[in-house]
Structure formats: C-alpha cells, structure tokens
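Of the protein chains in this complex, one is absent; all others appear in place.
== chain A ==
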Amino acid sequence: MTLLYAIGGIAVLVVLLVLLVLSRIKVAGPNQAFLVTGRQGRSVTGTDGAVSRDMSGQKVVMGASVFVLPVVQKLHSIDLSSRRIPVGIRGAVSLQGVKCDLEGVAIVKVGGNEGAIRAAAQRFLAQQEGIDTFTSEVLAGALRSIVGRLTIEEIIRDRAAFASAVAEEAESSLTGQGLVLDTFQLQDIQAEGTYLADLGRPEAARVLKEASIAEARARQAAQQEQLLADEAIAVSQRQLQLKQAEIDAEIDAAKARAAAAGPLAQAAQDQEVLTAQEKVAERTAALTQAQLDTKVRRPADAERYRVEQEAEGRKNSAILSAEAQRQATIAAAQAAAEQARLSGEGERARRSALAEAEAIEGAKRGEAEKQRRQAIADAVEREGTAEAAAILARGKAEAEAMDARSEAFASYGEAAILDLLVKVLPDVVAAASAPLSAVDKMTVISADGAGSLGRSVAANVAQGLQLSGDLTGLDVGALLKRLGSGAADSVGDATPVTRVPLDGNGAAPARD
C-alpha cells in the first residue's frame, strides 16, 4: 500500500513538474508585443574601446512565445492595436491667408519593429491610454503646419501633396515616439466666409445647366417613346378588339345555332307527333263515321223510310178520306143548298103569292077563289111535270157537282138576302100603310077617285125601297120587279108552286 502511494506520488510529481515549467512559457497575441527585461545584455566593445552592454537583455517579442523565468525576469505587454484619434483645429491659416477650420481623423499605432516598440514602451508602457491625447495634440500642431504650407485647393484636391506633408510632419514628431501614423484623413473643411461654396459655384452652375439640358432631352425622348408606345398599344388593342369581335361573332353564331338546334329538333318532333296524331284522328274519324253509318244512319234511314212509308200511307189514306169527306160534304152542301134554295123559292113564292093574294084579297076574292080552284086544277095537272123537271134538275146538278159548287154557294147568299127581304117586306108595307090606318075619316078629293089612295100606298113603298137601295146598295126594286114578274106568272098559273130555274142563272140579274 505504501508502495502504491509512493509510486503514485512520484508520477504526480513528474506531471506537476512538467506543467510548472511549461507554465513559464508566455505567448503573445497578434496585437501584442512582449518586452522581457531582467537579463543582462551582451558586452559590446565600442570603436573607442569603451565596453558597454547592448539592449539584448531586454527582449522584444511580437506575436510569439517566450520563456519567462520567475523572479529574475519581468514580462511587459504593450498593445499594438490601431487607435482612432480625432484631430480638429480652428482658425488655421492657409498658404493664401484664408482662415479655415479642419476636422480630421488619424489612425495611429505603435510601430511594428523592435526599435519602435522599445521607444513606445519607454514612453507609454505605464500610460498607454495617454497615447491618444499626446498624439492628438501633436497632430493638431502638425496639421496647422501642413495647412500653412498648402493652399485650400491643394488640401482638398492634391492628395499626394497632402500625404507628403503629413508624412514629413509625422517623421519629425511621431516616429521618435515609436508611433506610426497609418493614415490621416480630413473629414471637414470650413473656410472663412463662402470661399468653399464659391469655389464650386461655376461648376455647380455648369452641372445644373447640363443636368437641365439632359433632363429636358431625356423627357423629350421619353415622351416621344411614350407616344410611340401608346400608338403601338392602340394599334395592338385595335387588332385585339377586332379579333375579339370576330371571335365573339363566331361564338354568338355558334351559340345561336346551338340554341336553335334544340327547338328545331323539338319542332320537327312535334310535327311528326302532330302528323301521327292527325293520322290517328283521321282513322278515328273514319272509324267513327263507319260506326255511325252502321249504328245510326242506317237504322235512321230505315226508320225514316218506315216513317215515310207510314206517313205516305197516312197521307194517302187521309187524302182519300178527305177526298171522300170533301165529296160527301160537297154533296151534302149541294143538297142542303138545293134544299134551302128550293125551300126559299117555295117560301118566297108562297109569301109573294100570299101577299098578292092579300093585296087583292078584297077586290078579287071571288076571282081568287075561282082562280084558286083553277090553279089547283093546274097544279094537279102540272104536278107530274114539275116532278119530272125536279128529277131532271137534280140529276143535272149531280152531274155538274164540281162546277156548280161555288155558284151554289153564291146563290145561297143571294137567296138568303132574298129570303130576309121577303120576310121584312110585309112589315115595310104595313109601316107604309100605317099613316092611312090612323085616319079616322077620310075624304078623298081627287079626280082619280078613291084609287089614289092605293097609289099613295104604293108610292110610299116605292120610296122606302128606293131609300133602302140607296142605303144598302141593293136594288130592291129590281128584286121586287123580278119577284113581281114571278108572281104574275104564278098568279097567271094560279099556283103557289115555286119555279126553280133550270140553269141557275135566274138570280144573276139581281146582283147587277
């Protein structure tokens, strides 16, 4: 166990020894310079025989490693970094006597060789921050000196002259301190008054002029190009729109065709459907007609035929019956007319005879009795003749039934009138004789004797008849005259049997 401790201790001892020795090696950074002091310099024998020691004991190390013995050697570090030092002077007088203010910046560092490092270390090792202020003040004086040797135009424009002047000043002021002026740049120059501004005015004016000209030309060219471009665009747009219009037209046409295709097909289809329907309707009509023919018309025709036949039959039968009826009626009417006429004739004759008989009753009663007896005899005598004539007239009338019908009717009218007249005639005569009947006592003074009285009665009757004829239009006188002639015949025959005209025209004169 002890042996292990011992061996381990020896190993650790060796490692620590090596580490300790190596830790005495110091390494300088790239921006650092080491000065190791403490050793003795080499002995140098001068040309005059004097013995001295050089600075080799003061070792300068840049960016490398150095072994520093403890206690007997001392390591010092100096920074080699650049230092930005602003420099500003006011009221510097240039070579032409123009006052100006300058501001600049200097980049300063400790020199990069052994001598410079030694010099800088001697001056600034313990006050490296003081480098800035020292250098700034030194450079201000140097700048003032430089401005005094140059004109403002040279300061501004002649970089080489300015750099040369700066280098000269730096050589005299900074190099001795181990400092290097890397660069020195002026940042601002302000001359008294408007000196600097006036320097640039001609050029500014020229530049302004050229700029204006260039702008105007550029604007002109731009406008021209713009117009040309617009024109080209317009042309292209016109072509585009024309193309678009053509395409639109084609599209519209195609759309219209497409849109019409449907309705046209529909119409054609409808037309076919209608044609088919029309055929169906025709067939249906034909079928219906055939059905009607079979179901309605033929039965109707048959019915009509049957009805016609029946009606014809009825008509014929009616005609026949009417004919028969008519003939029967005619015959009955003729018979009645004849009967009436004959009865009228008879009555008339009887009345006439009666009246005449009564008129002459007073005067000729006796004669009348005689004549009556004579007439009776004549009547008996001629009775056969009258009957024969009647039978003859009847057969004749029957033979001429058709022609005599109307005349029979007309004759019936006249006969009626005559009948009425004959019926009222006695009243007329009575009325005419009424005034005479009211006479209580009548004295007749007349050359004609008492016969005028009868004439007066006859004149009254004649006047009455004339009056009635004027009023009624009937020639009563003529009728009476014809009646008188008939009465005379019957008086002459002394029979009341009425004569019947054989031809029927006996009454025609009465109507005239």
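The working rule: a residue touches a chain if its C-beta (ideal position, glycine included) is under 8 Å from a C-beta of that chain, and two chains touch if they have at least 3 such contacts; residues count from 1.
Keep in mind that, in the parts below, contacts and distances are computed from a predicted model.
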item	value
Name per UniProt, for the chain absent here [options: "Acyl-CoA dehydrogenase", "Outer membrane lipoprotein-sorting protein", "NfeD-like partner-binding protein" or "Autoinducer 2 import system permease protein LsrD"]	"NfeD-like partner-binding protein"
Sole residue of A:M1, A:V51 or A:A258 that reaches the chain not shown, by the stated touch rule	A:M1
Touching residue (missing chain; options A:P86, A:G112, A:P299 or A:G313)	A:G112
Contact partner of the left-out chain, one of A:L13, A:L125, A:A267 or A:L287	A:L13
Touch with the omitted chain, as defined above, among A:V44, A:A163, A:A254 or A:V424	A:A163
Missing-partner contacts on chain A, residue numbers	1-3, 5-7, 9-10, 12-14, 16-25, 33, 60-67, 69-73, 111-117, 119, 159-161, 163-165, 167-168, 170-171, 174-176, 178, 180, 182
